[in-house]
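Missing here: one protein chain of the complex. Every other protein chain is in place.
Chains here go by letter, A, B and C, matching the order in which they are written, and residues are numbered from 1 within each.
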Amino acid sequence: MAEIMIPIGPQHPALKEPVNFKVFAEGEIITRLELDLSYNHRGIEKAAESRDFTRVVPLLERICGICSHSHTTNFVKGVEEAMGVTPPPRAQYIRTLIAELERLHSHMLWLGVGGHEIGFNTLLMWTWRDREDIQDTLEEMTGNRVNYGTNKVGGVRRDLTQDQIDRAHKRFDTLEERFQGYAEMATQNPTIRERFQGVGKLTREQALALGTVGPTARASGVDSDIRRDDPYCAYPDVKFQVVTEESGDVFGRTLVRVREMMESLKICRQLLADLPEGPIAAKAPRTAPKADVISRYEAPRGELVHTILTDGSDHVARLDIRTPTLANWTSVAASLPGAHLADIPVVVAAIDPCLSCTSRVTVVDIHGRKPASYSWDELRAWGIDRHAGRRRRS
Amino acid sequence: MSLALGIPASTVSSALRPFGPVESARATRHHVLVDPKDLREALGAARRELKLDHFVQLATIDVGDAFELRYILTGSHRALVSVRTRLPRAAPHVASVHDLLPPAGLYERQVHDLFGVVFDGHPGLSRLVLAEDWPEGVHPLRKDFLVEAAARPGAKGGT
Amino acid sequence: MDLSNRLANWARLKSPWITMFNSGACNACDIEVIDAVTPRFDVERFGILSKGSPRHADILIVTGPVTLKQASRLRRVYEQIPEPKYVIAMGACGAQGGVFKGLYHVVGGVDKVIPVDAYVAGCPPRPDEIIDGVVACLGIMKEDLAHGGKEWRRKAPALIPLAPARRRGVAP
Partner (left out) sequence: MDALSTLFYALVFPGFLFLASLALLFQYVDRKVVARVQGRIGPPLLQPLADFVKLLGKEVISPEGSDSRVLSAAPLVALAAVFAAFLLMPVLGPSPLGFTGDLPVALYLLTLPTVIMLVVGFASKSAYTSLGGARAVTLLFIYEVPFYLALLAPAIAAGSWSMGAIVEWQSANGLLVLSQPLALAVALVGLQAKLERAPFDIAEAETELIAGPWTELTGRRLAVMRLSFDAALVAGCVLVALLFLGGGALPGDPHPYWLVAVAVVLLKAFLVALVLIVVRAAFGRLRVDQFSSFGWRVLAPAAVLQVFVVLVTVGGGWP
């Protein structure tokens, strides 16, 4: 069958967000993939340079709807490092608690979407029904289901009351056995095993070389987690285990995320148990001295990096954001050729792409019928042996 | 439990001194300023001797008369080493490192679009971030690109 | 015949199929729209189905401040939807670009690209506010059916009667 070109996206039910794949397939087998992501580039980095520290936080919060807290926490702790301000311990604990709650709801969201990708909508409905518990907790603690607005330079805006903490504990207990249920379902359900095992395989060397981050890398055995490697907020005095798998396929990523949800639950309980008393914010000056900070954060999808330059004024001189999803796109391009057409949504969803994060920085947009899209040919040519055979033939 | 190991400043400087001055903010933050033409050797040396296997970020800053490119790398020792070069504003050219660091293939494309830096030897340096109908040669993240006054009252006009 | 009209109008109001288009949003609105389909809010009770193909949809829910690149795609998707079609612009971004207003790569506001029938406030609007938005859109659809098409609205858009749901006091 001739090589047919199937455009998937930018408006496509599998992808919650605008990404455009030009997939070249022989029958059902993918031979080449061109990716174009810049559909929701909004120019946030430029805007950040013209807003002072209090106004830039709401803007950064809306880079991505699922990991809004990640962007603001990462930025705010970078600016605090530049200013030499340290928020009080209670603020650090509250920030870490909201971060782990965000990881919980993001992973549950992903588990549901993963089920939806293979047409298993019951899993979507069950995981998202339980996700409402986390959303309720977040709404009680911060006032909003998404875009919580807890962070400001110097600390947090809202305090936790005792009955919020008690209700949160009750919800954590019900969620605990639900997670056991997901772990079983994800491992026993025949269609999930069929569709996830052996798909989008990435060896440890490939994962490292292609710069994959977060659960996608940890599923291939890469033992890296910024919460432990470059600890921030309240993570130094919290005990948790970095989850890794060896299989490196979509199934391994599912297991990593499910076990990470259980770890996050443990962290939340520890944080609530020994929440220190005291103020929730420190007085921060209006302007930041001339400084140059690299701030890293373990977002639900992986390592998020902010390079922040301040020049003594009340706003940022330069803010360069590298999001986890962009780092993972390279691995998708390397693992998809040779897979089935039906696997595209599964493999793409497996890195849990957050395109709003990524699309501020993006990947090439190829026009018309130019024979080869150099970027991917060249990328694949980079020593990944199993593609060498096919590239010579096609 | 934190494992912040970091590398002593001495080993970093011994590895990278031939390329440029090495500074170390703390055990986990080191940077070196190298000349654009021997950027590739510096990166190669850093990766080999300091065992930096993870490419963290390609940060780009418009410092007025030049563009500063920062290749930030890290490894199992958790230290961040950033190899920096400055490119003249008039003709910002540098050799592409997409073969040394595969993710750079993507990051360089973004920098080309937003700053206009040309990466020689890069296979597909076409339009990346911006819409198809965005005028050629206009690079929004440069300081001299003025966004028309931001519509939000109180926010400063474009910088 | 009056009976067939009444049946057709009843059917059109009782089975509004929606499709979503993310025109550069931070995807918080998209997640909240999908939340509306999940068990706690379950819009299928009102006959609302989320359809993948624009060909099968009646109501197009647009999220995000239309970015330059998405403007042409949004126009193309809008044209693919068979008449009678309605557009709901979601959240602050859909209205005027929200927090991204004035950025260099953003058109700002869905109504700058396609005609919009209903706006849902919020950033992101809660799932029940989204359902309220769809109900308001159904109210507008009922008015259009009574006036035979959308033309009457174009002349006096300000007179859109708010659906009774809006005047309900604070939810108990």
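Note that in this section a contact is a pair of C-beta atoms (placed from the backbone, for glycine too) under 8 Å apart; a residue touches a chain by one contact, two chains touch by 3 or more.
All figures in this text were calculated on a predicted structure; none of them were measured in a lab.
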{"item": "Among the chains presented, those that the missing one touches", "value": "A, C"}
{"item": "Touching the absent chain when the full complex is considered, from A:90, A:195, A:306 or A:322", "value": "A:195"}
{"item": "Chain A residues that touch the omitted chain in the full complex", "value": "4-8, 12-14, 28, 115-123, 125-126, 129, 189-192, 194-195, 340-345"}
{"item": "Residues from chain C at the interface with the omitted partner, ascending", "value": "7-8, 10-12, 14-15, 17, 38-39, 42, 44-45, 47, 49, 51-53, 55-56, 58, 80, 82-84"}
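Here is the rule we use: only the chains that are shown with their structure count from here on.
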{"item": "Contact-richer chain pair [A-C vs B-C]", "value": "A-C"}
{"item": "Whole-Å gap separating chain A and chain C, where each centre is the average of the chain's CA atoms", "value": "29"}
{"item": "Multi-partner residues of chain C (each touching 2 or more other chains)", "value": "67, 69, 102-105"}
{"item": "Where chain B touches two or more other chains, by residue", "value": "129-132, 140, 145, 147, 150, 152"}
{"item": "Residue ranges of chain B in contact with chain C within the complex", "value": "129-134, 140, 145, 147-152"}
{"item": "Interface residues, chain A side, partner chain C - complex", "value": "10-13, 16-18, 38-44, 46-47, 58-59, 62-66, 68, 109, 112, 124-125, 128-129, 132, 135, 145-147, 354-356, 359"}
{"item": "Sites on chain A touched by chain B in the complex", "value": "38, 41, 43, 45-47, 49-51, 55, 208-211, 224, 228-231, 235-236, 239, 294, 296, 303, 305, 307, 309, 315, 317-318, 320, 322, 326-327, 329-330, 360-367, 373-375, 377-379, 382"}
